[in-house]
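Report on the following structure.
One protein chain is absent from this view; the other protein chains keep their places.
Labels run A and B following the written order; every chain starts at residue 1.
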Amino acid sequence: MEIVLLFLLAFMIIGSIIAIETKNLLSSVISVGVVGFNLSIIFLMLGAPDIAITQVVVEILILVVLIRATITTDNTSIEGPRDTFPFVSSLIFFGLFLMFAFFAVQEIPKFGEPIMKVSKEYLRTGPEKTGAANVVTAILLDFRAYDTLGEATVLFTSIIGAFVILRRKGRKGKAEVDEEKFGILEDEDIKQNFEGF
Amino acid sequence: MDRLEQEIRDTSKGMTPIVKTITRFAIGIIVIFGAYIILYGHLTPGGGFAGGVILASSYVLLTLAFGKDMALSKMGNTAASILDNSGALAFVVIGLLGFTGGYFFYNFLPKGEQFQLFSAGFIPLLNIAIGVKVTASLFAIFMALSIFGRFIYQAAEGEERESEE
Partner (left out) sequence: MILYFLSMVLLVMGLYCLVAKKNIVKKIIGIVIIEYSVNLFLVLVGYRSGGIAPILVKGMQAEELVQKGVDPLPQALVLTSIVIGLGTMALMVALCLRMYEKFKTFDMSKINTLKG
């Protein structure tokens, strides 16, 4: 069991190395798809069929949206030398981070032996109290419904934000003038556009 | 030859007739599977999120195979935004109805018999609300991304075209 998980995780890491380092954007996006489908297999092996289903379908949508973003634009690689300072400093920082993470993961409960103080109560009383046989749904929609409400709010906000970004022009005429300029406005632009105030 | 046959033979928009024919058979099965995942979310793996994404991906398949006009004729921009808002509103209203029994998100409906479809109080209702919301919002964001902005402000563009004429 643990050996198979190790194998799948190593496969995920190889997939993400390819996704990060390859030049072509389209093959990079497809490598991310490989990582995501692998993740859903791991979820299925860890006894989480709910998340596995969700991960598969979400991964399909992520692939479609990302391919849509890259396929019509140019997907040539970005030329030019790699900046030395961000590269070296990030490598040093991530080395330190991994070192501390190695000590930190010694402290948390071992793999396969969770603490489950609250969850045992949920498992014991959940099906009886809520009437739902699926304990994950019982937690999601009854014990911790506030979380789901917050999730719905975040989804709603992000969709509205994407609409606002993608729209062609504002409803008022003034925005049409404003659309041509971007960045910080010059003084004369401010005078021109906001004369009425 | 009915209208769907003409759509399939029409090679000017969408993909090839092979893809369109397969889509025609597959789309019903996908929609039924999504509805099953949503409705049985409290008994089997699944729930509102997974089922909603499956339903949205059926619309994505329709858009990719037949072109955007076909998908927009099934669910327009107004319908998508109304469904999105009503899903979120239904979630909050069901939560507020819990005040009839005591507190916010109180499970006020009778529990019923376990392992039945109509059981577990308001959990199936919340699943349906989330499923509708996720379907509508993901479909709308996909259409907005694929048409790039013209989807929401079709009306504004129509006015502009009239003024140009």
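We adopt the following convention: a residue touches a chain if its C-beta (ideal position, glycine included) is under 8 Å from a C-beta of that chain, and two chains touch if they have at least 3 such contacts.
Since we're looking at a predicted model, the values are computed, not measured.
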{"item": "Interface with the unshown chain - residue positions in subunit B", "value": "44-45, 47, 49, 53, 114-115, 134, 137-138, 141, 144-145, 148"}
{"item": "Positions on subunit A contacted by the hidden chain, ascending", "value": "1-2, 5-6, 9-10, 12-13, 16-17, 19-20, 25, 28-29, 32, 35-36, 39, 42-43, 46-51, 54-55, 58, 61-62, 65-66, 68-70, 73, 78, 80, 82-83, 86-87, 90-91, 94, 97-98, 101-102, 105-106, 108-114, 116, 118-120, 122-128, 133-136, 139-140, 144, 147-148, 151, 154-155, 158-159, 161-162, 165-166, 182-184"}
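Following the convention adopted for this analysis, only the chains that are shown with their structure count from here on.
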{"item": "Complex contact set, residues of subunit B against subunit A", "value": "37, 41-47, 49-50, 53-54, 56-57, 60, 64, 84, 88, 91-92, 95, 105, 107, 111-112, 114-115, 119-121, 123, 126-127, 130, 133-134, 137-138, 140-142, 144-146, 148-150, 152-153, 156-157"}
{"item": "Contact set on subunit A toward subunit B in their complex", "value": "49-50, 52-54, 57-58, 60-61, 64-65, 68-69, 127, 130-134, 136-138, 140-142, 145-146, 148-149, 152-153, 155-156, 159, 162-163, 166-169, 171"}
